[in-house]
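With one protein chain withheld, the remaining protein chains of the complex are depicted in position.
Take a look at chain A:
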Amino acid sequence: MSALLELRDLNVFYGAFHSVHGINITCQEGEIVSLIGANGAGKSSTLRAIIGQVPRITGEMRFDGEDMSKCSTPDRIASGIALVPEGRRLFPNLTVEENLMIGAYTGRPGPIGLKDVYAIFPVLLERRKQFARQLSGGQQQMVAIGRALMMNPRLVLFDEISLGLSPKIIGDIYEVLPRIRDRGLSMILVEQDISRSLAMADHFVCMLEGRISLAGRPADVTRAQIAASYFGD
């Protein structure tokens, strides 16, 4: 059986700057992969490469066995990959509901709709007519996650969904992830909060300066090993 996502020898370049150096990552169907690393390690670049939004990429990407290396972002999203971007990246002057609908327009056809998102995040139902810019940070993050779910993805890429949020809100948002996994979705989780992220993950990948410094199952490594590969000493 082939993996849901397979990255082979992935390189990312911003002009002359070589950001990600030939990494390999595999995500099986239904798995949660935790991608960790210090600031500037190349985590966001990797997620953006998977969605096809970096200036230059080399290497191979297979999704559900199919070579998607040359595919456009709209094609990747339509075939079942969704990104919850770093910094949420909502449409501030669109309403909550319009923001969510954008996911439905660009994603795959499937069972997840507004009703399901509102069931997961009831506060968004109350605020569905408000502009996204009028929401709190936590509510905005819920919209960003909801928008990705509306794409009916098979794989969701989460880029630092807890950034800038209070512990209480982070807890609320993290409670949702197991429910998403229970629907059979796979996830790649980029997170600063390493212990929270590793606690959920089947696999982890630690990046350091654009390269993979450690990978495996969270249970198989010690804190010291992770710290060493995270900080590079």
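The rule we apply is simple: contacts are C-beta pairs under 8 Å (C-beta built on N, C-alpha and C of every residue); 3 or more make two chains touch, one makes a residue touch a chain; residues count from 1.
Here is the rule we go by: contacts and distances are computed from a predicted model.
A chain of the complex is left out here; the name its UniProt entry carries, from "Sarcosine oxidase subunit gamma family protein", "Amino acid/amide ABC transporter membrane protein 1, HAAT family", "Rieske (2Fe-2S) protein" or "3-isopropylmalate dehydratase large subunit", is "Amino acid/amide ABC transporter membrane protein 1, HAAT family". In the complete complex, the residue from A:A3, A:M101, A:V176 or A:A228 that touches the missing chain is A:M101.
Contact with the chain that does not appear here is found for just one residue of A:P74, A:G164 or A:P178, A:P74. Only one residue from A:P85, A:G138 or A:G210 touches the chain missing from this view: A:P85. In the full complex, chain A touches the hidden chain at residues 48, 51, 53, 73-74, 76-78, 83, 85, 89-94, 98, 101-103, 105-107, 147, 151.
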